[in-house]
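Every protein chain but one is kept in place in this view of the complex.
By written order: A and B. Residues from 1 in each chain.
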Amino acid sequence: MSSLTLHDVRLAEPEGTRNYITNDYGALSWLLTKDHKRIAILYLFSITALFILGGFFAVAMRIELLTPEGDLLTSDTYNKFFTLHGIVMIFFFLIPSIPAVLGNFLLPLMLGAKDLAFPKINLLSWYLYMIAAVMGLYIIITGGVDTGWTFYTPFSTQYSNTHVFGVTFAAFIVGFSSILTGLNFLVTIHRMRAPGLTWYRLPLFVWAMYATSIVQLLATPVLAITLVMLMFERVVHVGIFDPALGGDPLLFQHMFWFYSHPAVYIMILPAMGVASEVVAAFTRKKIFGYAFVAYSSLAIAFLGFLVWAHHMFVSGISVYSAMIFSFLSYFVAVPSAIKVFNWTATLYRASVALMTPMLYILGFIGLFTIGGVTGLFLAAIGLDIHVTDTYFVVAHFHYVMVGGAVMAYMAGLHYWWPKITGRMYPEWWARLAALLIFAGFNLTFLPQFILGYLGMPRRYHAYAPEFQVLNVMSTAGASVLAAGYILPLIYLLWSLWFGRKAGPNPWGAVGLEWATSSPPPMENFHETPVVTWDAYDYPAMMKAMGETQNV
Amino acid sequence: MSEITLTGDTPVPHEEHHHPFLQHHFEDLGQQHEASTLGMWMFLSTEILFFGGVLCAYWVYRVLYPEAWAIGAAQQIWWLGAINTIVLIISSLTMALAVRNAQLGRRMGTVYMLIATLFFGSIFLGVKAYEYMKHWQEGLFPGAAFHWNEVPALAPKVQLFMTFYWSMTGLHALHMIIGAGLLLWFIWRAWAGHFGPEYYGPVEVMGLYWHFVDIVWIFLFPFLYLIHGAHHG
Partner (left out) sequence: MADDHGRHAPKVHVTPMWIYLTVFFALAVGTVLTVVASRFDLGMWNTPIALVIATIKAVLVILFFMHVIHSTRLTWVVVIASFLWLGVLFVLTFADYLTRLWKIY
């Protein structure tokens, strides 16, 4: 077999022939599919629906917070809303989003494989997700939960009158969805790379998914057992976490955060992977410091497990362990910073195409940096005592999760939209939406840093009158942000029927996924590619194309 | 729109003789075997963290309440636990021999060893059921039914120990029941001649799961039955 170069990989037949969407019709062909691309689409629909649900709770809270009095929602209802906003957004949107949609779709393509290692388990992941989502929906309709997404004991085990058992069971199930996805990705990356695709030729998105999958695999089971103990305690009051019977509420917090801190790296690592891909594609350069970016993903995955009790500085842990955790928390910022430096170095003196994905990623780099640095403030125990449980924390994590992860998800969705659907989205509307999201986001959350510093506590439906101006600004920003999110819903749907048809590589990017047709055929590639080129080998590609690219 | 030029000849894909159990997305049986064993090992790592989580909680309270923990362990029938440990070790041996037979292509040998594994596993579960019944009758199930009160000050903490006993052995037993079900399926598959030297992966993977469940018990036994100070009278 002769070795093929990038431009030898045979593409599918010209458009009009069968791809993974047109290959088979009927609801069952989608609901019982084993094709990773179809499963990715199933996830896309599910998480979009749940994002809207989570957004609804946010909108209600922001409207309530227009006035200092708790006049729109009772405090009990407000408690339920911030709880459900957190549970839905974290467990049902952020954690699956990039891995389950983009990871599922792209990983086999980027590896030159026909599918993931365990296609049936992939489908099972989606069904576990849906079962948990339906359970969650039922619980929301029948009264919801008011414990906060953190389920702290003993309130959750003894005093809350809401569906704690049901929601923790749903979280338990969706956790297994996450575990199985991570397991699938790890085995696929290890055992199903195309011939010639060595580790250092992998796209950085794959490195990011690899690191994410390690975290999913090792952290989520601890959440699972913690929730089992919580459910047991809720049903049979024995005192696992009840001080009156000898239990320790902090034990719950230790075990909960052992998962939930690494969980935030599950949310951000894939986003960083998307950032690397988009920066490379729209500068047509190899990412500066490729090896450093690759290893920093692994470093974040590992270090992320060592810092969890920085969520517990004021809970009652010993001062000595607090100092240890604070010290370790500073380390985890280093690999993240390395990535930001490398992306910036790649952008330096590059010819940057300001297409929509790039706009989102430029926003991502800036907003993630702000979010990350404010995380360092929180890692300082002295400072944390002042701002913990205030809006400072709320602003911090929204900067990294929304300004970071969600914007990267939007970037990835737009970047790979032509590959997934065979259509281009409308560029000007998309750019408008990106700008609205950026502006709306900052207007929503920047005031919250100030509010937190001034002392406004989180999870309260009423506040002192002097905080009103900043709260009104925040709600105004939220309206702009909402408009920014609604736009893509409309134009992306529109593009499915009316968008310009996309060829195999509309961006002129380097990567195996761009070497097959858009949308790809069922089996991804008609023959197994043999990889002889480096990651992001733009010089070679551009030479081969004679540098006559028009996108 | 960019175009990628097609040059060169398409290598003719050679059709392998398709083994009936080769899944289409794998290149060959070797890759499938490596993927499935790696997958099972990764699943076992999640189980290590899963059981490890409750073990961590158990140890926190053991360090905090050593007396209550010793009393709790004293309520167990240590020699039943010991017998069960030996029984599980025997079942691990038979499981390993089942894998060996599959590797050597010995159809009935595989079947007999799998049946033996199921047999010893069932003994374990039977003994466990007996122990549970006794504990229930003695009022050692946590919650409303708990009525151990020899040392009232320590009663809540002994109840806490029993919580860990029931949840840890219960989770373990659940894994054994699932394992037993899987063994039944594998006995049928082995009897139907599915396995041989070029396709013994599923038996090996079953073995990995079974051995893991054995290892969990190897730790649970001393933790729950053999805390010193537990044998006064």
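Please note the rule applied: a contact is a pair of C-beta atoms (placed from the backbone, for glycine too) under 8 Å apart; a residue touches a chain by one contact, two chains touch by 3 or more.
Source: prediction; values computed, not measured.
Asker: I'd like to know which visible chains would be in contact with the absent chain if the whole complex were considered.
Answerer: The chain that is not shown is in contact with A, B.
Asker: Where the complex has a chain not shown, which of A:193, A:311 or A:339 is the residue touching it?
Answerer: For the chain that is not drawn, the touching residue is A:193.
Asker: One chain is left out of this view; which of B:49, B:71, B:140 or B:183 touches it in the full complex?
Answerer: Of all options in B:49, B:71, B:140 or B:183, contact with the hidden chain holds for B:49.
Asker: Among A:325, A:343 or A:425, which residue is in touch with the absent chain?
Answerer: Of the listed residues, the one touching the omitted chain is A:325.
Asker: Footprint of the hidden chain on chain A, which residues?
Answerer: 190-191, 193, 195, 198-199, 218, 222, 250-251, 254-255, 258, 305-306, 308-309, 317-321, 324-325
Asker: List the residues of chain B that touch the chain left out of this view.
Answerer: Within chain B, the residues that touch the unshown chain are 16, 27-31, 33-34, 37-38, 41-42, 44-45, 48-49, 52-53, 56, 59-60, 63-64, 78, 82, 85-86, 89-90, 92-93, 95-97, 100, 103-104, 197-201, 204, 207-208, 211-212, 214-215, 218-219, 221-223, 226-231.
We take it that only the chains that are shown with their structure count from here on.
Asker: Using mean C-alpha positions as chain centres, tell me how far chain A is from chain B in Å, no decimals.
Answerer: Taking the mean C-alpha position of each chain, the two centres sit 33 Å apart.
Asker: Per the contact definition, I'd like the list of chain A residues that touch chain B in the complex.
Answerer: Per the touch definition, chain A meets chain B at residues 1-2, 4, 6-11, 113-119, 179, 183-184, 186-188, 190-192, 217-222, 224-226, 228-229, 232, 236-240, 245-248, 251, 255, 258, 502-506, 508, 515, 527-528, 545, 549-551.
Asker: Mind listing the chain B positions that touch chain A in their complex?
Answerer: It is residues 1-11, 13, 24-27, 31, 34-35, 38-39, 42-43, 45-47, 49-54, 56-57, 60-61, 64-65, 142-143, 146, 156-157, 159-160, 163, 167, 171 of chain B that touch chain A.
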